[in-house]
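The other protein chains are all here in position, but one chain of the complex has been omitted.
Chain lettering (A and B) follows the sequence in which the chains are written, and residue indices restart at 1 in each chain.
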Amino acid sequence: MAEEYWRWTESRWTDPDLSWQDGRIITAGVDVGSVSSQAVILVDGRLYAYANTRTGSDSPNSAINVMNWALEDTDGLTLDKIQYTVGTGYGRVNVPFAQRTVTEIACHARGANFMYGPTVRTVLDMGGQDCKAIHCDDKGKVTNFLMNDKCAAGTGRGMEVFADLLGVSINEMGELSLQVEEEPPPVSSTCVVFAKSEAGGLLRAGWPKEKVLAAYTSAMARRVVSLLERIGLEEDFVITGGIAKNKGVVLRLEKELGVKALEAKYDTQIAGALGAALFAKDLAEKEKSKKK
Amino acid sequence: MLTAGIDIGAKTIKIIILDHGRITAKNLIVAGYDLRESLKKAWADIEAQSGLKVDDMEKIIATGAGRKEAPYASEAITDISAAAKGAKALNNSVRTVIDVGAEEARAVKVDQSGRVVDFAINEKCAAGTGAFTEAMARALEVPLEELGPLSLQSTQAVSMSAQCAVFAESELVTMVHNKTSKPDIARAIHDAIADRIVSMVRRVGLEEKVMLIGGVARNIGFVTSLKRELETEVIVPEDCEYVGAYGAALAPAGK
Partner (left out) sequence: MIANYGYKNGSGDFFITIDTDKCDGCGGCVEVCPAQAFAVGEDPNDPLREEPAAFIVEAVRKKLKYACAQCKPVTGRPPLPCVQACPAEAISHSW
C-alpha cells in the first residue's frame, strides 16, 4: 500500500491538574485488541493518563509499548510504582505485568459507567475486530451481553478495507459519507469481501466516493442494529470503541434506533482499559482489606 | 438435438453444448461487468471453435447466481439441481456433491435416482468460497494458481483461528511476521476453507461417493485438505467448473 489510508490517529494524554505523588492508590488497565491497544492510569480512581496506539503485528510487546507511552509524560511515574494492573482485550494473555485479566465485556461496561455516568444502560462497543452489545446497571455491572467477533461486518477492520478501496483516510470517512444529498440504498451484502466487490462495481458505474461510502456505512449500521436488537436497547445509550469516532456510522445508527447516544467527553477507545483500571482498584483494595 | 446449459457464476460464465446428450462444445469466460456483452463474446468464441451458433440451440437453460437475468435462455434451474444433475450424470454412484464457487458453496445430497434429498448453502459469507483463497493469495503475495502447489510443500499443520476472510488476512500478516513459512501458511488457508466446507457437508450427512465440483476444485491444496478432513475419497471430474452448466444442459432430458 503506497498510502496508508487505514492509519487512524494515535494519541496520549495526561491530566495536567493531577499529581500522582499525592495519590494513595495507583492502578492501571491495559486493553490489547487485535487492532488497537490502550493503557489507562488511575490515581485514586481518577483518570490520570492514557495512551491509544495500533497493536500492529507485534502483539506480545504491544502491552508494554502502550504502557510506556502512557507513562511518558507523567512526571517520573514508572511501572513499578503502579500497585495493580488488570489486562483485558483479545490479547490479554500478552500483558505480562498484569496481576489479573478480566474479559473486555465487563471492562467496557465499567469503563462506560465511568465515562458517561450511572445513567448508562446500553453500551455498544464497535472495536477493531468485534462488536459488543452490553447492558449494565448503574454501577457498571453487566446484566446482559452479546459479542460478535466472527464477522468483519460492522467492525473497524471492515472500515479499514473500505478506506483502502476508496483511497480515503479513515479519519475522514465519517464526514465524507455524510456529504450526500440523498441517502443511497445500502449495499446488499453484509459480507465485507462481497460488499467490496459490489462497491467496486458501483465505482465503475460512476458513483462518487461519498455515495459508495454512504451505501456501505448504511449497511454496516444496519448490521450493528440487528445485533443490538437481540438484547434490546435501554436508555441511556452510549457508543464506545474506534468507530464511535465515525460520525457517518453514529448518525445512521441513531436514526435507525431512534435514540441518540450520549456525547463523548473522553476518547471513546479507552473504555476497555479504563474499566480494567477500575477493576484493578477494586481488586487492590480487596487484597489490602484481606491482609488486615 | 442441440441443447445448451449456461452457468452464470459470480466470477465466470460457463457454457456447455450437448448434441443428443453428448458434449460437443464448451466455453468459459470471465463474467465481467456487462452480462450481455460477456455472453455475446462467449457465443462468438463458441462459434469460432465449433461453428455452432446460439440460434442453432433448441433449448437453452440457465443456472447460477445470474440465471434470472440470462439473455437467450428459455428457462432456468437452481444451482442445486444443476449440480445434482451434472454430478450424477458424470458418475452414477455419487451421493454427495460439493460445489465450491467463487462466491457461493453448496453441499447437495442425492439419492439413487438423482433426486435432491437435502442441501446446505453458504451464500452470504466469503469464508468457505473462492473469494477466501483469492484474498489470502493476495495477502500472501502469491499468484492464485500457485497457492495450491505451494501448500503441498508444507511441513507442518498450523491452525488459523479466524474464519472471516478479512480477519484471516490480519492473522496471516501476524503469521508472516512470526516467521511461519509460506507453504505452512498456504496449507493453513486451505485447511480453513476445508474445515468450513466439511461442516456444511456434515449438515446434510456424508455418503459416498463424494464428488467435488466448481472452480475451487482446481486448487490441489484445497482438494488435499478436503480429503484429509473428510477422510474419504473425493472424485474431482476433469472439467470441474463445467458440471453446473452440464447439469443445466441435461435438464430438459431429465424432466
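The criterion applied here is as follows: a contact is a pair of C-beta atoms (placed from the backbone, for glycine too) under 8 Å apart; a residue touches a chain by one contact, two chains touch by 3 or more.
Source: prediction; values computed, not measured.
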item	value
Which of A:126, A:227, A:243 or A:271 contacts the chain that the document leaves out	A:227
Option from A:25, A:64 or A:142 whose C-beta touches the chain left out	A:142
Per the touch definition above, residue among B:174, B:199 or B:232 touching the missing chain	B:199
Residues of chain B (touch criterion as defined above) contacting the omitted chain	118, 122-127, 161, 163-164, 199, 202-204
Chain A residues touching the omitted chain (full complex)	100, 102-103, 105-106, 135, 141-151, 190-191, 226-227, 230-231, 279, 282-283
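Assume only the chains that are shown with their structure count from here on.
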item	value
Footprint of chain B on chain A - complex, ascending	34-35, 57-59, 129, 150-152, 157-158, 161, 189-194, 197, 201, 204
Partner chain A, residues of chain B touching it in the complex	33, 103, 124-126, 131-132, 135, 163-167, 170, 173-174, 176-177
